[in-house]
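The chains shown are only part of the set, and none of them has been moved.
The first chain written gets the first letter, and so on, giving A, B, C and D; residue counts start at 1 in each chain.
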Amino acid sequence: ADQVTLQLKWVTQAQFAGYYVAADKGFYEEEGLEVEIKPGGPDIAPPQVIAGGGADVIIDWMPSALASREKGVPLVNIAQPLKRSGMMLVCRKDTGIKSPEDFRGKTLGVWFFGNEYPFLAWMARLGIPTDGSPEGVRVLKQGFNVDPLLQKQADCVSAMTYNEYWQIIDAGLKPEELVVFKYEDQGVATLEDGLYVLEENLKDPAFLDRMVRFVRASMKGWKWAEAHPDEAADIVLENDATGAQTEKHQRRMMREVAKLTAGSNGELDPADYERTVDILLSGGSDPVITRRPEGAWTHAVTDKALK
Amino acid sequence: MIGRIAQLPPLPLAAAAAALAWLALGAAHAPDGMPPWGWAATLGAWACAWALVESLARSGWRHAGLAAPAVFGLTVLFLWEAVTRGAGVPAVLLPPPSMIAERIADSWPILWADFSQTFLKAVLIGYALGCGAAVATALLIDRSEFLQRGLLPVGNMVAALPIVGVAPIMVMWFGFDWPSKAAVVVIMVFFPMLVNTVEGLKSAERMQRDLMRTYAAGYWQTMGKLRLPAAAPFMFNGLKICSTLALIGAIVAEFFGTPTVGMGFRISTEVGRMNLDMVWAEIAVAALAGSAFYGAIALIERAVTFWHPSQRR
Amino acid sequence: MRRAAGDAGPVLCVLMAILVLWYAAAAALNLQWERDQAERAGRAPSLTQMLSAAMSQDRPVLPAPHQVAVEIWKTTVDKKITSKRSLVYHSWVTLSATLLGFAMGTLLGVLLAVGIVHSRALDLSLMPWIIASQTIPILAIAPMIIVVLNAVGISGLLPKALISTYLSFFPVAVGMVKGLRSPDAMQMDQMRTWSATTAQTFWKLRLPSSMPYLFASLKVAVAASLVGAIVGELPTGAVAGLGARLLAGSYYGQTIQIWSALVTASILAAALVAIVGAMHRRVLRRMGAAA
Amino acid sequence: MQAQASRTAAASDDAASRPAVIEARGLSLTFPADDGPVHALSDVDLTIRKGDFVSFIGPSGCGKTTFLRVIADLEQPTAGEVRVNGMTPREARLARAYGYVFQAAGLYPWRTIAANVRLPLEIMGYPREEQEERVRRTLELVNLTGFERKFPWQLSGGMQQRASIARALAFDADILLMDEPFGALDEIVRDHLNEQLLKLWAKTDKTIGFVTHSIPEAVYLSTRIVVMSPRPGRIIDVIESTLPRERPLDIRETPEFLEIAHRVREGLKAGHSYED
């Protein structure tokens, strides 16, 4: 069988259920592939891994992928299973924040490590400085969890609809005690978990063929996962070598992720791409990317895979 | 072979090394990768530099202590430059030193802000508190047989409180700013200092101790006039090891939540952004600061434990 | 053996004291949350109610010792050791990398020290760079190391062990340089009068003299190896081991899980240090120290 | 042997009138060891009175050092008891009754010679100026003026030993215990220091326990000479000196002196292992 190594953006969880399902249900095998799924972690930058030859294909957020492309890692989006963005900023209501304008003077928890681009673009669009000046916001590098909100060290924290939000709820805060700003609703949604490969590899027909089969099987996995969320979550749990994930949380996460993949056949919608690029370019004095990228996506794979 | 070359005086060797290095670097910039003779020049430059260090060490020149590591360092930088350029290593994996140097020159204000946040606050304060606490604990342990049996094994447990687990907790307890990093540093340096101090306090010789007994010297007199001086070589051992640990601790702790300033913050952020030149610029600052810190402690050590055989050759 | 029995009392006492402090801290830190909750809900529970609630939170700021103990029990005794949810399994994953890293680190540290003590060129040129190497934050370069190693086909235990090695060789090198230089002038002079070779001087004089320094350093080095192995688990994909547990725990805010991994790591460290200590005592006895 | 000791004690009649400073009764000390215990002292009885100058002489390894160490509370006897000024050795030590010169110099390498001599003065809290004065005086006494600021490793063996003597003489201890203090010194320095020591003793009425291997030195200095034999360490003779307290150096040529020296030599030979 042909070998494919996939580097995830984060640890094993239902966010990546489609790939685990495809592996577990033998969809990859049917396509004659042997896929190794490498979990990520807080210090794993998938673009770096692929540049170093540690993976054939990676999962990354588009802002980060495009920024890497500018830095000389020629990443190309070959498929986009997640159509919608799950990012949001969650604030405690008692901070008095009602709209984004109220952010001024507040402390916000933000993920860095290449995940800060959507936030920075949003703030740039709002015209709120992030340099700690009094009329701007105070930014904290948020760790892995939502503690800063619970401990009142931050007024708002970043969260994903499918993960951190529920941790806040689990911790005992009621939805009515929270104010939620989804990036989708704010018009600053950027594309998340997409599949990226190195540009020059695509010139190799054998590689292209492998990717076609890989995407086909992965999307089959995703659709199966959407249809069987509980079983999909269980498959993820089986693949979690840390043994730290809980069934309750993963099943819930699977349902939320399914909302983001729903309706996507894996093909990147060029309109979504253009929107993402526009948002990123609007970054004011310090834009995430400085010019409109060329050839950062292709339908070559999905065209064949979805035939 | 290199040994034979090293018989030559330093000057011609330096010239040869420089010339070959210049050739190699020129070749490394060739558009289609390094030609074979470029690699040969690289190896030659390396061999000459190595011989130069040997020759310097033998020369007994007064400044050999500075020149030798400098030559060694330049050699490493040169090899790094030649290999990354010559073999076309992607800059997102390992940028060449010239690129890093450029970045350092461009980013003084950021580097300084990060340095003062991480080093001047978290490292120095955490180091002082941690080493102080360790010495105090060692004295407590020494004072009482009971604590010696009870506290030491438990003190050992602090040894491996893994920074990964501790750092988020410290952020939770002490907030996002530097105090939580200082707390991590305290935990990092506590154990090495404790072990070395405890070991050092055992190192006074029997006769030296008996002498104090005949004077009916009090505990603190014996401590101040005999046991601490005798322990000093060990304690400096601990202080030296801790000086680098403290820096690692503070930087790594910043991976787990910080305000948007600090060497660790910058490193993890810029890795995510694929700005590896900035990452290495911070690493260079860290290395410089760490070496200076270590060097300062080594100088104090020399002044305080001048009498120890290890200092007297 | 007798020593161990004699130590049990004091160790228990100190542990008891720590437990008491821990409970007090847990109460203090967790009560705040209970108070907020009650306030938000408009309830006014009694202090004892709040206390008992504070001791049994799902996600306490600081879990109470018994919560950690129960968690450790559940994840060690109640689980098959091959299970991914068994702490024994995760401890072993970390321990194996620790031991390999410690072995390599000790070897490297001693070799470097030997080189530095015997060659002035090495002493002058290498030492500053060894020091500088230690100021490079491993977490920053570890992913790159792992990527590079992966590219040459090395994966699994070794990359983690290499990070352990990186952290542990330094204390050994620094301590051994000092230790190997600690023989006094007369002892060195004796070797000279017999015109002993460098190797003979090393084996018969320098090495025995360095033992106190070596063992003090080894204790620090095993502990550092453990920290290195745990840290090394993050960029290696954090799939198994105590580090992965810690990370997963903190990612999901599961403080009880974090603390049970922390406590396990500490016990592991204490055990490793104790083993080195026992070796130290044996060597001391062999070397004729007063009992 | 007990009889002998009491006989000689009776000989000098003023002895009994002075108070006993050190009294050892049935003293034994055994060092445990893996390969069988070493009996360093066995059933030793001895009384040293105020103002006595007692020399201990005996073959190498017979227990002289061990005996001094027991008196100074540096070693615990396995049987018997010692009283010092009516106290236990421990109490006497805490009362700072001892000045001890060890067999090896044992200077602290991180202190200069002057600082080494000053050490006990600092510990006993002498005023700063007096410290300086005493350091100066005792260093002059042992002829080390000019070496105040040197470190121990910069001194010759004999100079180190003299520094260690100075250290013990710098403060006023009632009891001086000296373990071969002059072993590494040449005859002339030795004569000089012997004279100085006698002067000091006469002036201050110290009680001195003195280990030496030199029979003339023992005879010249002591009011009593204790001859010991090895394994187990026992006292085989206690010789009461009949020499006057005032002793010019040339007393060493008098027949009386030679007679005592002869007796010591005989005792030594009798107890010596080569004669077994």
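What to note about this one:
Convention: contacts are C-beta pairs under 8 Å (C-beta built on N, C-alpha and C of every residue); 3 or more make two chains touch, one makes a residue touch a chain.
Quantities reported herein were computed from a predicted structural model and do not represent experimental measurements.
Each chain type appears once in the view; across the whole complex the copy numbers read A x1, B x1, C x1, D x2.
Going forward, only the chains that are shown with their structure count from here on.
Highest C-beta contact pair count among chain pairs: B-C.
Set against the Cα centre of chain B, the chain with the most distant centre is D. If you average the Cα atoms of chain A and of chain B, the two centres end up 38 Å apart.
Per-chain Cα centroids separate chain B from chain D by 53 Å.
Residue positions of chain D with contacts to 2 or more other chains are 153.
Residue positions 61, 139-140, 143-144, 147-148, 185, 234, 247, 249-250 of chain C are each in touch with at least two other chains.
Remark: the chains found to touch one another pair up as A-B, A-C, B-C, B-D.
Chain contact summary for the complex, chain A toward chain B: residues 42-43, 45, 47-48, 51-52, 64, 67-68, 71-73, 112-116, 130, 132, 138-145, 147-148, 151, 153.
Per the touch definition, chain B reaches chain C in the complex via residues 53-54, 56-58, 64-65, 68-69, 71-73, 76, 93-94, 146-151, 153-154, 156-166, 168-169, 172-173, 191-192, 195-196, 199, 202-203, 233-234, 237-238, 240-241, 244-245, 247-248, 251-252, 255-256, 263-264, 267-268, 271, 279, 283, 286-291, 294-295, 308-310, 312-313.
Touching chain C in their complex are the following residues of chain A: 11-12, 38-45, 48-49, 52-54, 143-147, 150-151, 167, 170-172, 177, 240-246, 249.
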